[in-house]
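Selected chains from the complex are presented in situ; the others are not included.
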């Protein structure tokens, strides 16, 4: 079995069968997280390196815990202190980690394509933990995992992704994944935050939030980066909340049992109200647990799928 | 057995029986630290998260090593890199860690009461590792542990706490603990560094250092925060050392076998001279080892008291 690939770079290049395999494996992993003893020896003696060129507590913690639950050793390289600042190339840094024993490099980088560059040059596996505005595949997978658990399927759904689509690798990974299953994807946001070209993929693009929400089964609410306001991409936090914030009133356009997702960290009262975030319609904490499960599945499948360890 | 509580928030709300249980358990844990193989499988598969909103190498290391000696997995969240800075609420940050699998959150925060706030809202246990000027219960417990080992008892002692009482959560936790055992607690310091209200608890408050030291069995010397000087709370380091520094001459007022404690890190030559700190009267390094033992006991008792792990 296994994934027959050494890297996870994006949902764009995964087949539906591969995604199914990851999600099915994540279901088994999910059970481990609920056990009193959250530890299996599967990846004992494997070395996983977090190489993060952008800060991220949340994603890094999730990968680290996933690795620990599988008994792998994790090494986290903080960029601020690293040789990167000494002028070393990305490839030299990564090759050094590889020859120290790294079996898998989890990488976040501000440049789209950086993990692909590394993946072609390393024997070790590479997992993209976010590259620029390109992809964030484990976030996409955890969204699919959460939708499948709540809705029982990934096909035939109407999914609305709302907010800053332009800068969102989360949106891109979701789009690639959902389209493969034949769901209908709508994106909605301020005109300044919608990228060109999505229609060509079959995505419905609109500036009318209610149109996107109308009959939606799932609403994926993107985090608004407050620092973008200074660049004039949206007028004010207050206006953003008023026109694009997901409130109970707005959700009235959706189906009764609409599922609300958010990749976190949330700006409560801006892109989502607390009333929605804390309601039974939202699965925001389930996403976080699912994220650990999905990452356990990815580590497990990339590092040999059970043939190694013990 | 166990503590029948999921959180350790302060010495104020512990009973004397609970403190006895922690200190007795810490005695067993203390032995593990001296073994050639410092590792027992008791908390294997448990996840302990350090969530420190104020920097602390010393306390964090102590908790991390305590967790490792018990085979738990530890995850440390550095605030500088964390989502906190992205506007996420404290509760959302903590709930995220909980649903990733955290069994216990060790928390330091500049606001008094922050751990209590979390403890009421999380299923996971919460250990207060210092909240504002309120409490630092594991420091209080390690002081009690060290006193009990050296003096054989916690009752009927005269204990003088010297220095910046106003800003000291260490002083507060010591006071709550010592009063429960019926010891006599004296606090002494510059008038600007003494808080109101301690007399009502039964504490003896004085500006006369010699009065506090007279006949004392234990002197707990608080660290002076050099940055307070700029705020005019004491005139100069030199004058502080002269009027409040614990010297061999000053200790002449105490009992012959007086025990000197200091929570560290020490400003040698300011609040304590090296002659005192390095003498047989001081137990400053014993406090540090006791701190690991006490924290092992707390982790063990909060996480199920032996019924889990293996």
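For clarity, chains are labelled A and B in written order, and residue numbers in each chain start from 1.
Just so we're on the same page, a residue touches a chain if its C-beta (ideal position, glycine included) is under 8 Å from a C-beta of that chain, and two chains touch if they have at least 3 such contacts.
Because the structure is predicted, anything quoted here is derived from the model rather than measured.
Of the identical protein chains in this complex, 2 are displayed in place, while the full assembly in this structure file contains 3 copies of the same sequence.
Throughout what follows, only the chains that are shown with their structure count from here on.
The angle of the rotation carrying subunit A onto subunit B, fitted on C-alpha atoms and rounded to the nearest 5, is 120°. Put simply, the C-alpha centre of subunit A and that of subunit B have 40 angstrom between them. The part of subunit A that touches subunit B in the complex is made up of residues 33, 35-39, 55-58, 61-62, 64-65, 68-69, 78, 226, 264-268, 285-286, 288-289, 291-292.
Within the complex formed with subunit A, the subunit B residues making contact are 44-47, 73, 75, 77-78, 81-83, 86-89, 92-93, 95-97, 99-101, 308-310.
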